[in-house]
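Only a single protein chain was left out; the remaining protein chains are all shown in position.
Up next, chain A:
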Amino acid sequence: MKWYVQALGKRKVVEFLLLIVFVVFFLGPLLNLLILAVSGKWQYPAALPQSWSLQWWQFVLSQDDVLQSISLSFLIATVVTVCSIIVCVPAAYAFARISFPLSKWFLFSFLLTHAFPKMGLYVSIAVLFYKFGLMNTFVGIVLIHMVNTLMYMTWIPASAFRSVHQAQEESARDVGAGPLRVFWKITFPMAFPGIMVASIFTFLASLDEAQGTLLVGIPDFKTMPIIMYSIIADYPNTTGAVFSVILTLPTVILLVAARKFVSADVLSGGFQVK
């Protein structure tokens, strides 16, 4: 009995240490930025800031290009997400429910977006865009952002559609519902979490994209990550931290708003193509 209590105690200590390591490793860097963003003076070797201040927030938010970059980034991310949904969700449905020639071949071709190194891909795309006059255009930016989103937006909803039980659709059809009605009333609502998660991924991927935008959107399209690169290079640490918090805010809000949809099963289903 004594042994059991001791073992349990030891186990609890180990588990607690695990949680500490986990939190320090994964959340430490983010927490550090958050503290840095509201610090006034924070010199080595102090573990916490010597004084707190919001002066850098004022500075960052008073920069015109910063505010413009925020609205531009959100506009681009919204357009990219809507376009990706329109183009990819029907394809996802087809992959899940319709047997057609070369379907496996088409499905796996989306893996190419992740197999070729992004930097190399963007350079080649830039050459192509140059020929078609898409450099420094909104359409060009949206297309280059879609490179990153095509796979998520096709694979995750495809897996979601696949997990809808066909028996349910059939029984709806048996009581006289037409195919479109079955889709809207049964299939779509049940696949909704997968589509939602894929859309969040898409939105955030677009918000986060820097290298492609830098190559194709120069000089007019300065999105948030591009401003971030120049802030890291040109301004003191605190400015970068403030901007990091601003840039991470949409992520936090989206995740909290959609937390009931984001689950390991929905997401990982998308990477296991059948």
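Methods note: contacts are C-beta pairs under 8 Å (C-beta built on N, C-alpha and C of every residue); 3 or more make two chains touch, one makes a residue touch a chain; residues count from 1.
By our rule, contacts and distances are computed from a predicted model.
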> Can you pick, from "PadR family transcriptional regulator", "ATP-binding cassette domain-containing protein", "Thiamine transport system permease protein ThiP" or "Imidazole glycerol phosphate synthase subunit HisF", the UniProt name of the chain not shown?
Replying inline: "Thiamine transport system permease protein ThiP"
>> For a quick check of understanding: of A:P90, A:G133 or A:G178, which residue touches the chain that isn't displayed?
In response: A:P90
>> Please output the residues of chain A touching the missing chain, sorted low to high.
In response: 15-16, 18-19, 22-30, 32-33, 36, 44-47, 87-88, 90-91, 93-95, 98-101, 103-104, 106, 108-121, 123-125, 127-128, 143-144, 146-147, 150, 154, 200, 204, 207-208, 210-211, 225, 228-229, 232, 237, 240-241, 244, 247-248, 251, 254-255, 262, 264-265, 267-269, 271-274
